[in-house]
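Would you mind keeping the following structure in view while I ask a few things?
Here the complex is missing a single protein chain, while all its other protein chains stay put.
To keep things simple, chains are lettered A, B, C and D as they appear, and every chain counts its residues starting from 1.
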Amino acid sequence: MGLLDKEFSDGNIVIAKVDDLFNWARLSSVWQLGFGLACCAIEMMATSMSHYDFDRFGVIPRNTPRQADAIIISGTVTLKMALRIKRLYEQMPDPKYIISMGSCANCGGPYWEHGYHVLKGIDRVIPVDVYVPGCPPRPEALLEGLLKLQEKIRNESLRKKSA
Amino acid sequence: MKSAEEIFDILKKKFGDAVLSLDKDTPVEQIISIDPLKINLISKYLRENPELQFDSLMCLSGVDDANGIKVKDAEGNEIIEGGTLSVYYNLHSVSLKHKITLKVSTPRNDPQIESLEKIWKSANWHEREAFDLIGIKFLNHPDLRRILMPYDWDEFTEEISRHPLRKDYKNPEFYQGMKVPY
Amino acid sequence: MYQYFYDLTGNTIIATLIVAVFPLVNVLLVALIGVYLERKVSAWIQDRIGPNRTGPLGLFQTVADFLKMLQKEDATSTEIDSKLYNIAPVLVFTGSFAAYAAIPFSSKLIGSEADVGIFYVLAISSLVVGGILMAGWASNNKYSMLGAMRSAAQIISYEIPTAIIVLSIVMFTGTLSLDKISDMQTASFWNWNIFGGAELGLTKFLMIPFMFIGFLIIFISTLAEVNRTPFDIPEAESELVAGYFTEYCGMKWAMFMLSEYGNMFAVSAIVSILFFGGYHSPIGYLGNSIGVEWLIPFEQAFWFLAKGWFFILVQMWLRWTLPRLRVDQLMSLCWKYLIPYAFVNLIIIGIISLL
Amino acid sequence: MALKTEHMVLNMGPQHPSTHGVLRLELEIEGELVNKVTPHLGYLHRCFEKHAEAMQYNQVVPYTDRLDYLASIGNNFGYALAVEKLMGIQVPERVEYIRVIMAELQRIASHLVAIGSNGADIGALTPFLYLFRDREHILSIIEETCGARMLYNYIWIGGLSHDIHPDFVRKTKEFVNYFKPTIVELDNLLSFNKIFIERTANIGILPVDTAINFGASGPTLRGSGIKFDLRRDDPYSIYDRFDFEIPVGKGLMGTVGDCWDRYNVRIREMEQSLRIIEQAVDNIPEGDVQSAIPKRIKPPKGTVYKRVENPRGELGYFIISDGTVNPFRVKVRAPSFVNLEVLGELCKGNLVADIIAILGSIDIVLGEVDR
Partner (left out) sequence: MNQYFKNTWLGIYTVLVGMKITFKHLFTPAVTIQYPEVKLKLPERERNRLYVNMDDCIGCDQCSRACPVNCIEIETVKSITGEDLGTTSNGKKKALWVTKFNIDFAKCCYCQLCVFPCPTDCIYMTDVFEFSEYDRNNLVYKFATLTEEEASEKKLNFEKFTAEKEAQKAEAAAKQKDEQKPAS
């Protein structure tokens, strides 16, 4: 975590306040890795477009994993792609978050039964914070997933890092 | 515009035994069966003959006919032995606007078909796909690699899970440490 | 300004600090407000709303971004050239920040009243190229490398038309000092260089179209120097992922952004000094009319900032309108169009000012 | 004497902002000059064909949605036509009309994304957002009728899943009126912008004979100046009743078959789609949209190849039936898959930035390329 690499053993008022401030900063500027996989990517794009406007939440797409805070796994992850996603995830600096968007990323979705080349859920490769159901999820559903993620970040603490 | 019968007659006259039969039984499409090792000559003729001018290969589909005998192998998997694999070619002429379907069948245990890459460039990836998913070898293809499945699929899987669109395909348990079945 | 604060405080250290801090604060503010405005302007142009959930109207969005970047891990690849990698953002920032030393914010607020002001600014801003090349090389990433090479070629080429136009202004005004150039355009907007300068007469009217062309050329070429669309090819998002700062994260990346916005303001300031009267008000001063002498420097600072921000807004407006050029077209625009036009313009301005 | 230089290999993708998904391009570059492009596919291979073999005929329809997810209706349409041809089903007039209107609406929606992302690749982000805004109108019209935004499962074998919503006709007409001026605005903002023209004209020229030999179809083929549209040349459904033109590339800004021509063909096609919609929307006959849906879908033994003009080109379904309720083999001739093959030919000797422009002008959807 850059400057704040020391863990604090027990909480005090100052840390609690700093916690709140830093959590607020993190949750209000979740920059996504601009990276689409399949059908859901179009809905993800639609979410950043005028009608739903991801930017209102401070989410902007960054193309390089180094500057991103969250990956939205938007679509079917194939076995060929899974290794690349893992690498992208590893390239991201902490703290980092994953939103699994849509049935395919959640557990293989419609392809879970006969999909010989589909990874059955991205959580087999990288840890997932929020699962957004839908095939594809409406843009509002993705926004709701983001709000859920923000809720999760709000309850994080310097003392116990989740990432 | 030429019908399938006319084209069949032209081909039969020219190539004789290499053109096997005209299948009229199917409800909507008539199919001309061809010898797999002569398909490149016939295709070339089809493209260059001014009466036919099949300048475009619309579709090339590899099919596992699954017409062999089903047997159990040592591990209890049901595999198919014998029979054929087929490839269907859907040709189309942009200038003359007629269509034809060709079919070649090749034995399952040693599937070999002449490549059409030299004649229609679009055959290149279609043939790679048929090689990848069905396991048909296209002779004289310039770049016969897997196209959709990972290049290293063979290293992690057994013989039976090489070509997923074969009817006796069995999912491998793991690929590069990732569990494949649900 | 240094002298002014030295007289005021009587202490060299404090005076130096104040003089140095003011531009720094300005750069930080430009970045903070600039990023926010950029997002808002893009949103308005695109029929969106833009950030509005972080603080009132989303005003704290950039603050949150900044705080978040503080917390980010400094993740780097193992293959980097770590010395160069770490120096590069500092160098880039230094380059863009050092230019502020010679920029007059008002008649009192000026870091150094050097007689070679504009010359110094042109020279020191070239330092950025070194930083960018370092960043591209040290990252050990092909995209970074390509971006850095593009950037070096671009910045160096576009310095030529900029310099020629600056030369024509210098020729016209007869001084290299930014302060003096601004001072010549005082009293009314009619006296701005773009309207042919302060001297009335035939030359003034002959000058107007050529000054306008000069302004267009320097605006375009400075746009290219700060890598803004349509000349953002070094960081071309859809081609080179993020260009020379692909491998940078957290605060080091923030330094690049800071310098980008600092540069944006710096070139806007230069353009407004050369053509739009610098810190001088277009309509006269309130301080003069009500007789409050100390108000004038503040008014001047206000007008200066207003002009600077206006050009930043135009840059943003352009960015969200235009596609980007290709690298060879960028070069041909510079060498085949801007430089010949600038040369002809220089000669004509020279002839007119001899009249 | 020339210096010996080494080529640099640049991997573009699978995560790259402008490969339209998860395509990986291996570029062999010399400075910025590209010598060779090798596309690597399969990062989105979702095993459609295997699934189709395991499903019943009507259950395949939701999977066809997910092939070309920007033009789901077109995919449903092709599949339904193929099975109908196999079974010899004649669908009611009303169904035909609704299918055509829906397919044309979807064509516009799909072209909007194609044009927008082509512009966005070149750096113009704002038109992209405007076009997505307009696309949203189409989505809401279709959503009202069939309940989903993107993957509709709307055209079934022998009919439709729902009759149109009562507001459908009114809203479609409203959309047509709304959309015409926005095409003009798009033209002014992007198509005739000098920078955009510089970036796309004379880039990636595709000669006609190469295009045909590579099997290219759709706007990619028509951009090369040949009037070939399946709606006209191999009419299906009721397209032969409508009056529309086939826009082709004319080399207006450069050479015939360059990126700008392909881009322009798409815009002009949207205008023609509006024309078809205008003609069709007033003439929808009454009827029951589900009357022709067979109770049990069990086609006779046989093979069928049916092709339709999807926004990206010729979408063909090759279906082999063995007389059971499950298809024996479904092969999709995906237009993007075939069109993408041209890329290697087009990119030789261009700059890295041109690759992006060319790829955008071919307009691929990875779901369809990899299936």
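Note that in this section a residue touches a chain if its C-beta (ideal position, glycine included) is under 8 Å from a C-beta of that chain, and two chains touch if they have at least 3 such contacts.
All values reported here derive from a predicted model rather than from experimental measurement.
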item	value
Missing chain: touched chains present in the view	A, C, D
Contact with the hidden chain (one of A:Leu27, A:Ala41, A:Leu79 or A:Val130)	A:Val130
Chain not shown: contacting residue from D:Asn75, D:Ser110, D:Asn153 or D:Ser321	D:Asn153
Selected residue (touches chain absent from view) among A:Tyr52, A:Tyr89 or A:Tyr116	A:Tyr52
Among D:Lys4, D:Lys194 or D:Arg296, the residue in touch with the chain that has been omitted	D:Lys194
Contact set of subunit D toward the excluded chain (per top definition)	55, 58-63, 65, 126, 130, 133, 136, 143-148, 151, 153, 161-162, 165, 185, 188-190, 192-195
Contact footprint on subunit A, counting only the chain that is left out	50-53, 56, 103, 106-110, 112-113, 121, 123, 128-135, 137-141, 143-145, 147-148, 152
Touching residues on subunit C - with respect to the absent chain	41, 43-49, 52, 216, 317-318, 320-322, 337, 341
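In this section, only the chains that are shown with their structure count from here on.
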item	value
Identifier of the chain whose CA centre is least distant from the whole-structure CA centre	D
Inter-centroid spacing, subunit D versus subunit B (mean Cα positions, whole Å)	26
Shared-contact residues (touching 2 or more other chains) in subunit B	148-150, 164, 169
Residues of subunit A whose C-beta touches two or more other chains	49-50, 63, 80, 113, 116-117
Pairwise chain contacts under the document criterion	A-B, A-C, A-D, B-D, C-D
In the complex, subunit A residues that touch subunit B	79-80, 82-83, 107-108, 112-113, 116-117, 119-120, 124-125
Residues of subunit A that touch subunit C when the two form their complex	1-4, 21-22, 24-26, 28-29, 49-50, 53, 55-58, 60, 62-64, 66-67, 69, 91-95
Complex contact set, residues of subunit D against subunit A	14-17, 21-22, 42-47, 50-51, 54, 62-63, 66, 69-70, 113, 128-130, 132-133, 135-136, 149-151, 366-367, 370
